[in-house]
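Note that one protein chain of the assembly has been removed; the remaining protein chains are unaltered in position.
For chain A:
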Amino acid sequence: MERLQSSVVRTPPNSTVVQRRSKSYRQSYRSCLGAPSRLGLTPGLTARRLNSSRRALKSHVITEKVNPEHLALLVKTEWRLSYVTPLHQFRHTQLKRYSRQLSAFIAAEKQQGVAMEVEGSQSGFRVSFSVVQGLAATDDDAETVLIQIYSTPVFARQDEPQKSVWSGWLTCINGNPEYLQSLPKGFTCLPLFGGSGAEVLTSLVKSWFQRTFDCCFGPLEINHTSLQWLAALWTNCHTESNLQHLKMIWTLPVVPPLQVTYTVNPQDAWELWMSVRKDRLERTEEEAEAGSIDIEEVVRFVQGLKSHFYRHFRLDLSAGNLNQVSTTLGSAKSSGKIKISNSRYMITTLTLLTECALLKMPI
């Protein structure tokens, strides 16, 4: 952001004249071909791809940095993911206000035809917005925002505390710095959204965000490649924290559809993984240091699992689709649901998902 601002300052003063005249085509040119300078990733021109190499899941000890309450909430639930286009005029300092507005909005939508005072206290739903400090990995990442919706049960006793009925978050972990920096001032990029709770509330929250910050929500599937990545990344952690099992669900396009649940002993998976890892000697000092993992290794790992399966059941899984991967560290489904069970590996997993979400951005 800073960089952008200073460049604005440096623009020569006579530019305004030009700007007026050629505005119209400036607009077009900024278009997608002007992307290199505008919005880092030139979607039309270069096919954005997932990083072909990433660091291994390093156990980030974030328990010290992040509020344990927040952390407990983040790890215990299964989240349905969406991607979000950048938010316009979102302020981390205005969260109290947003809480009131959203709760009034929900109340008004729930009771069609009844007006609500925004500043007043609603009896039905209480919304709280909070910042999850300490999750952001770089300076470019906007701080994660946690949203919780509480409601008083209909037949509650007077003193009974309100129950949390919905929760969700918006985050950006290790987002592509070029993309983030290319956004003009006034935009906040929190591309990854996870929600858990009643579908109705999810869609209400989404439509409030859409109306308030002029952003769009689209479903985020976790594709085949990302699932393979997760399988490999999780396996890579086996020595640090026991996987207990590596479970994969494949579907094969036959009639009737065939679903294969493939569970691997963690020790076997680990040994397979070690065998496909690049020879240590090949690695440069730097790579070894970073503990980077290459897409080729992931492919070889999954290929190994597939051929093992073929040897036993004469069934080639390559013809099918990987739908789900789960270990004790977490589970991920291709439909876009994720559960991260261990906070230590949360950052890396969210990094991968942030990357997936940024890939979906229309510009």
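FYI, a contact is a pair of C-beta atoms (placed from the backbone, for glycine too) under 8 Å apart; a residue touches a chain by one contact, two chains touch by 3 or more; residues count from 1.
Note that contacts and distances are computed from a predicted model.
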*Omitted chain, identified by the protein name its UniProt record gives, among "NEDD8-activating enzyme E1 regulatory subunit", "microsomal epoxide hydrolase", "Centromere protein I" or "Coatomer subunit gamma"*: "Centromere protein I"
*Among A:Ser52, A:Gln112 or A:Thr239, single out the residue that touches the unshown chain.*
A:Gln112
*Taking the entire complex into account, which one of A:Gln181, A:Gln210 or A:Thr251 touches the absent chain?*
A:Gln210
*Since one chain isn't shown, list which residues of chain A touch it in the complete complex.*
11-12, 15, 18-38, 43-45, 85-86, 88-89, 91, 94, 97, 101, 104-105, 108-109, 112-120, 184-187, 210-212, 214-216, 218-219, 360-363
